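Have a look at the structure that comes next, please.
Removed from the display is one protein chain of the complex; every other protein chain stays in position.
In this document, chain identifiers A and B correspond to the written order of the chains, with residue numbering beginning at 1 in each.
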Amino acid sequence: MTPLAHYLLVAALLFSIGLAGALTRRNAILVLIGIELMLNAANLNLIAFWRYGPHPEALTGMMFAIFSIAVAAAEAAVGLGLVIQIHRHAHTTDLDAMNRMKG
Amino acid sequence: MQGTIPFTPLTTASPIAEILWLIPALPILASGAMALLKQPKRKSAATLAIGSLSLSLLLALVAFGHVVAGWLHGDAIRETANFTWFQFGATNVELGWVLDPLSAVMLTMVSFVGLLIFIYSIGYMEHDENFTRFFCFLSLFAGAMLGVVIANSLLLLFMCWELVGLTSYLLIGFWYQRPAAAAAAKKAFLVTRVGDVFFLLGIVWLFAQTGTLLFYNGGTGSMEAAALSGLLAQHAALGLTAAGAIGLLIFAGAAGKSGQFPLHVWLPDAMEGPTPVSALIHAATMVAAGVYLVARVYPLMAAGGLAGGTTTALTVVTWVGAFTAVFAALIAVAQNDIKRILAYSTVSQLGYMMAGLGMGGVAVGMFHLITHGFFKALLFMGAGSVIHGCHEEQDVRRMGGLRADMPLTFVTYAIGMLALCGFPIFFSGFWSKDGILEAAEHWSVAKAPFYMLIFGALLTAFYMTRQVSYVFFGHWRGKKPAHESPAAMTVPLAILAFFAMALGAIGTPAWPWFRAFLDGRAAGFDWHGFAEPGLMALMGSSTVVVLIGLGSGWWFYGERASRPEEPDVLEAAAPWPWRWLRDRLYVDELYGGTVVAFYAWWARVSDWLDRRVWGGAVSGVAWAFRGFAQLNRFLDNNWVDGGFDKGCEELASGGGLLARVQNGRVQSYLRLLALAVAVLVAILIWSSRA
Partner (left out) sequence: MSIAFYLIAALTLAGGLAAVLLKNTVHCALALTVAFAGLALLFLELDAQFAGFAQILVYIGAVAILVVFAILLTRGSETPKDGVYSRNWLAGLFIAAAVFAVLGWAVLQSAGGLPQGAVAAPTVTVLQIGNALVSRYVLPLEIVALLLTAAMIGAVIVAMHEKERQK
């Protein structure tokens, strides 16, 4: 059995990769991809802790992860819908060009 | 001398002595009333002045009569009325007045001559627009002079003395728009001030030593035996006793007021004032105040002198007087202004009086003072009449032949002139001057003053004859014809002329009433008075001297038809001495070069100090303040405001900087978010590690 720490490290690395993608890519959709990766990393964390926790039969970790998946799906839908709408108006998904909220 | 038994002294105050203060008070009150009058109210002014002085004369006559009555009874009257003015600490400041023969005769003379001059002034100042102001000042002067006469307190005397000086200044500079008059007034005031400083020192010293300000106070006064013996016991510098030193200091004040050398320089310049002023103040009364003062403090000056001998103080008085007599007479020979000749004559005669006081005592000097008062006032008023008649001409070289045009003036003037020269028998000046010469002949210290005074008599006769020849004889050298003066001017002249002759009667050796009256002895009429050894010889020799003077004067100047541009006869003969004499022996120039120059230099130094140093200090302070204010403004503008402004600018630009964070780009917001999360988590973990 691999130590818990390894899972956690993998999750952390995946989270960082997803964050890096969200922070450095120009395309709005790729930002959402990064966010999905981050969510997944969090889910991995949850499941890992559930597995290595003292009471795995309590199901808490698993339920948490399942609900997280559901919410992530909803969020992906809405987010991508927004990106599509923005693309309709600005004819681009380049985030650097979208600074109408500049203050 | 007759009657050497002194009278019994009487000192209780009689009613007249109680109200003696009214005599000076009335003219002063009149002066105050006139100060409030408007200038056109001439009649009211004249009425007030003459009325008040007449009342004063009346009271003076009553006082005089009272003292004479006492004298007839064999009482030597000396009544005082003293009171304490105020106290400070343990010292009393006392004022008071005294009625004795000395003050009685002086009161009568001053008020009588003064009244005559007041009446004369109505005519003389008729065309002057400041008539009311003139009488206001004249009244003030009369009141102050009378105050000097009756004063029994050193303080009261000094106060009235200063008031007399003030009114003299006001009256000399009466026509103040003329620069010469204003300068002469200042000069008079300042020169007499020099004397007054010494006088004040003497007063303070006397008060400090004796503890009392009063002359006579029932035994405790400063002129009475107890105080005098105390002063004699004290020794001051130079071998003088305190009495002698104080006496000399007081004499210095008298010398200033009476125009003795070297403080005589103001008197001739004082002729810038109107002629009644010259007559009253600078002939009869104010200048006599100095002589009167010496007579008043005579007990002090004579204290310690052996019978027949003399004290240092009196010796100094004599020498100063004798020198002044000759000095002034010499200068008078070369003067051309009618009033200036008389002014120098006055200085010379005052020297005679001082010498008489020093050598012969109070009675000798005072007799000459009384007679001089009358005939000098007469001469000045006559000169005023001449000036008025010659249309304000004052140079004798432009007059002449007035004997025919102004007969009344000529006759009265001649009488006055002969009295001044000391023409024998019928003229008072002869008797009074002889009294002085007799005292000089018997003076124990030296014979020189006697010869000086004889020489002075010769000069007096000479220059008066010169003057009279120029003015009244020869032919008229002026422009417009002359006319006689109005009655208001000539009547007082006549009255004075009468007295110039008659007063001699009270001082002859046959009936030395005046001397006896002042000394408090009996006197009867006795022809044997003339039998004194050496007396007839003296009278003869003085007559000879007078005749020589008159003769030589007439020989040089009489009946000469000289033109004004021609030099004087003596000038042609001896130009250099003439020039020195005409330029007044350069005493004024000496003063101008030394005292005045020093004063002017000192004034310049003070001005420089004031402007540069003190003024500089003040403006330095002001400059420092301004600099400080500007520094403040700089600080305020640049540092405080600027700092504040800068702070606000930085805030704004900081806000601008911060606003750049809000660039509207989602990713940068996201970056910040992630960074914040990292930082916060790190902090959380770090803090929970411990």
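Just so we're on the same page, contacts are C-beta pairs under 8 Å (C-beta built on N, C-alpha and C of every residue); 3 or more make two chains touch, one makes a residue touch a chain.
Given the structure is predicted, the values throughout are model-derived calculations rather than measurements.
Asks: Considering the whole complex, not just the chains shown, which residues of subunit B touch the missing one?
Replies: For subunit B, the residues touching the absent chain are 665, 667-668, 671, 674-675, 677-678, 681-682, 685, 689.
Asks: In the full complex, which residues of subunit A touch the absent chain?
Replies: Residues touching the hidden chain, for subunit A, are 1-10, 12-27, 29-30, 32-34, 36-37, 40, 43-44, 47-48, 50-52, 56-57, 59, 62-63, 65-67, 69-78, 80-85, 87-88, 91-96.
As a working rule, only the chains that are shown with their structure count from here on.
Asks: Could you tell me the distance, in whole angstrom, between the mean C-alpha positions of subunit A and subunit B?
Replies: Comparing mean C-alpha positions, subunit B is 124 Å from subunit A.
Asks: What residues of subunit A sit close enough to touch subunit B in their complex?
Replies: The touching residues are 19, 22-24, 28, 31, 95-96, 98-103.
Asks: Once bound in the complex, which stretches of subunit B touch subunit A?
Replies: 659, 662-667, 670-671, 674
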